[in-house]
Every structure is written in structure tokens, then in C-alpha cells.
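What you see is the complex with one protein chain gone and the rest in place.
For chain A:
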Amino acid sequence: MAAWVKGGATDADAAVMAAARLLSSAHAPVFAGLNAEVAAIRAAYDLAGRIGASVDTAGGDATYADLGALARVGAMQAPPAEVAGRADAVLVVGEAPLKSPLVERLRGTKPVRGRAAGAERSIHHLRSNQDLAVQIAHLRAHARGHMTSDAGMAETARAMASALYGAVLYDPGELGTLGIEMLQGLAMDLNESTRCFALSVSDGTQDRAALQVAAWTTGQATRVGFGRRVPEQDPWRFDADRQARAGEADAALWLASLPTPRPTWLKTLPTVALVGADAAPDLAEVVIRVGEPGRETGGVLWNEGRAGLSYRAPEQGADLPTAADIIARIAAAVAGRGAVAGRSAVANSEDA
């Protein structure tokens, strides 16, 4: 196993002890990234709950763009295989979704299930040359018959309204909460007379896996803090970048067993980094190389094509610890230090 403390190579035990020391002596530790397999995400929430850390994810801004709209109006949505199998009209909003392999697939196929089966599929595009939220508002007004001024908009609105099964693809990070709210409103309007569903294209992080784990583990979404011993969700307060910039955080755990763009604050805060193949001695104060899920170790990951979780067996055998193992060892070391008195029992124990 490769591990480094302050740039010097060391063994697993020493790195785990250093990590436990670093995290348990902090007043306001932040756990960030969480671009990892479900077991590691789960272990991270558990440790955060025990030491009073706050948690954020690599795709937090996009995730909360969707959640912001969800909290206000809800959603009307469908998964990718349903859109590919049923949609006779697709509206792509903005530029980011064009990078999704789904758009390619939609262009090359026809609906095969349901009442639109066999029909041609029309694909429409709303360009982001103006504010997308404003454009969707205009489109919605055209769909409702409140506006007729823009011929292109009117044409798109007509196409979606006359479709048997419409779908609207968007990227939450690009569109933002207000735009998503407007887009969901459009889908809801269209369902008064036909079927139309929104589809949020993921940014490639494990945020959607983390969102599920967070919800069943804490009852809340991903950005939660445990400083007051109850999970408190606050998308602004527990934004890890903001906390680091504002000097509120005094230590961090960076969890990225999958390749992830690194935040700029990684070297400015005392940090424990659990990372995959891109591990390097000077990445953070404590660096532990962990297996990359689905490649070097097994793990449950977000499956974009199915919009759900799937187990991925390792492609090759690798003698590397999983991130979940390392976090569990850090947790045990933290408990052993008695850093948080009376909170040392291990949940889900099954003694004989």
C-alpha cells in the first residue's frame, strides 16, 4: 500500500493513525469529494456523524440546482432507457447535455415501446445564447398560448405538445435552479394533454449515489453538518469550497477513489486524501492510495445508463485497500483515541 505523511512514505498503520490524529483534533472538519463507491460514501457519513464533521460532494452545485427546484415545485421525470425507448420528441436544453452519449443514441434510434413505437423521433435544441431560464420561460409561455411572438419557440412548443411522449434533457449545473423549476413547470403543463418528462443528465461524479446514501443515512440530502450532533442540511453553510475559503474549516477529508478534479484548497488545509491512481506524496498532509472501484476493487457505483446503482466487480486483481476499509480503520483509531467521549461504540456490530 502506498501512503505518505507530510510527503514522506510510510506504512498503512502510521498513515491511518496520522489521519485519525488530524481529524479528531480538528474543531470543524470538512469531508469533501465523496466521488467514490457506495461503501466508502457510507463510511464517510458514519465517521462524519461520529466526529461532528460536515459533508459535501464533488458535484454539489449541480446536485443542489436540482434539489432547489425539487424543494419548490417537485419534478416530472423519466430515466434514460425510457426516453430512448418511448420518446418521439426530445428537447435538449443548453450545450452540456450534447456531450452525453444519450443524445447520440437518441439521434440514431426510433421509439420502440408504447404508443409512439415506430414513429420518427424529432430532436429540438434550445441554445444557451441567451439566459436559458428566460428562454424556457418563453417556451412555456408559447406552450400555454400566452405568447406567439417567436416563430421558433412556437414551433418547438407545438412539437412538444403534439408529441405522444416528449422528453426534455438538461444539465442541472448549466441550467440552475430557476431554469430547472421553469422546465419542470413546462413538463407538468404538457402533461395536462400528453406525456412529457424531464431528464437530468449527470456530470459524471458519484453525486447521485451519494444523494441516495445521504438520504437513507441521515434523512437529508448530501450537504449536511453534524457539528450539533444532529444532521443539519444547509447547502450554503456546508458548501466545502466556501467553508475552506472563509476559513471556517480547520481540517478536511478528501475522498476521491475515482478520478476527480482537485479543489484548490487541498494544500491550504490540513487534509487527509484518500485517492486512487493519481495519488502523489505532496497532494495533502496525509495521502493514502486506495483502490479505484470498478477497476481495482469491487464497488457499487452510479450507473448512468440505468439511472440507478450497480455493483462493479474489479477488472483486475489489485492489492489495494478500499476507501471504505481505510475510513473504517480511521474511525476505529479515532474511537481508540477517545477523542469523542462516549461515542465510540460501533454501529451494526454483530458480536456472537
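FYI, contacts are C-beta pairs under 8 Å (C-beta built on N, C-alpha and C of every residue); 3 or more make two chains touch, one makes a residue touch a chain; residues count from 1.
Please note the rule applied: contacts and distances are computed from a predicted model.
Asks: Pick from "Succinate dehydrogenase / fumarate reductase flavoprotein subunit", "NitT/TauT family transport system ATP-binding protein", "Formyltransferase/hydrolase complex Fhc subunit A" or "ABC transporter permease" the UniProt protein name of the chain that isn't shown here.
Replies: The chain we cannot see is recorded in UniProt as "Formyltransferase/hydrolase complex Fhc subunit A".
Asks: Could you tell which one of A:Ala9, A:Ala71, A:Leu98 or A:Val134 touches the chain left off the display?
Replies: The missing chain is touched by A:Ala71.
Asks: Of A:Ala26, A:Ala221 or A:Leu255, which residue touches the hidden chain?
Replies: Answer from the full complex: A:Ala221 touches the omitted chain.
Asks: Looking at the full complex, which residue from A:Gly152, A:Pro261 or A:Gly305 touches the chain that isn't shown here?
Replies: Once the missing chain is taken into account, the touching residue is A:Gly305.
Asks: Which residue from A:Arg21, A:Arg86 or A:His124 sits in contact with the chain not drawn here?
Replies: A:Arg86
Asks: Touching the missing chain, which residues of chain A?
Replies: Looking at chain A, the ones touching the missing chain are residues 37-39, 42, 46, 49-50, 67, 70-79, 81-82, 85-86, 113-115, 117, 164-165, 191, 194-195, 197, 211-212, 215-221, 226, 228-231, 233, 298-300, 303, 305-306, 308-311, 313, 322, 324, 342-343, 345-351.
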